[in-house]
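Note that one protein chain is taken out, while the other chains of the complex remain in position.
Right after this comes subunit A.
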Amino acid sequence: MDVRPVGPEALLVDLDGLAEVDAVGAALREALTRGELPGVVDVVPAARTVLVTAPGAREALAAVRALLEAIDTTAPRGDRDAGSVELPVHYDGEDLELVARDARCSVDEVVDLHTGATLTVAFGGFAPGFAYLAGLPEPLQQPRLDTPRPRIPSGSVGVAGEFGGVYPRTSPGGWRLLGRLTDDAPTLFDPDRDPPALLVPGTTVRFRDAGQP
């Protein structure tokens, strides 16, 4: 674990893998929720880092550093009851054939690989309600497009690197697209719901082939 200042009011914790990110992110989030980190505003886990911010309260970061020293990142985490979600997909994505070619298999096999995997939400970010899903089968772990698309429709289901994901709203993006959620799929982001994001860290996600629309 390596702790780097991000200006005077934030820290970035460098970590070795998703398991460490999960341990550190959860410990900080729990301490924040219990009111033990006054002044801390954001705890933002990502692929190999956790960002902690304390705008206007730089003295709060001392307690964060002390807590980080006490975290055992190797201890197995107890089961979290973050729930499970099944997302129905029309597999008609623009990059389906590209993904099949790079995976050296057929389009049907891509769909089988994607629907056969049990994915877990590692962290959120990028856009409201967007979740990075870990546990993608190795052949589907493929690079981003060289040129991002300016407009990806809401509900698009894609892969990039070690992660799967679903675009909660129309946005630019460079993920390879396999398909899109059906119209009756659960809403990924609703600011009036508690919690607003459907997919929170630890949630297990399975995709289901809903056929063609």
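In this text, contacts are C-beta pairs under 8 Å (C-beta built on N, C-alpha and C of every residue); 3 or more make two chains touch, one makes a residue touch a chain; residues count from 1.
Rule of thumb we're sticking to: contacts and distances are computed from a predicted model.
Entry comment: the absent subunit's protein name, as recorded by UniProt, is "Biotin-dependent carboxyltransferase family protein", drawn from "ABC-2 type transport system permease protein", "Biotin-dependent carboxyltransferase family protein", "Tryptophan synthase beta chain" or "ABC-2 type transporter transmembrane domain-containing protein".
Within the full complex, the residue among A:Ile152, A:Ala197 or A:Ala210 touching the omitted chain is A:Ala197. Note that of A:Gly129, A:Gly158 or A:Gly179, the residue touching the chain absent from this view is A:Gly129. Residue-wise, the contact with the chain that is not shown comes from A:Val50, picked out of A:Leu37, A:Val50, A:Leu119 or A:Leu133.
What subunit A contributes to its contact with the hidden chain is residues 4-10, 12, 29, 41-51, 53, 55-56, 123-130, 169, 189, 191, 195-197, 200.
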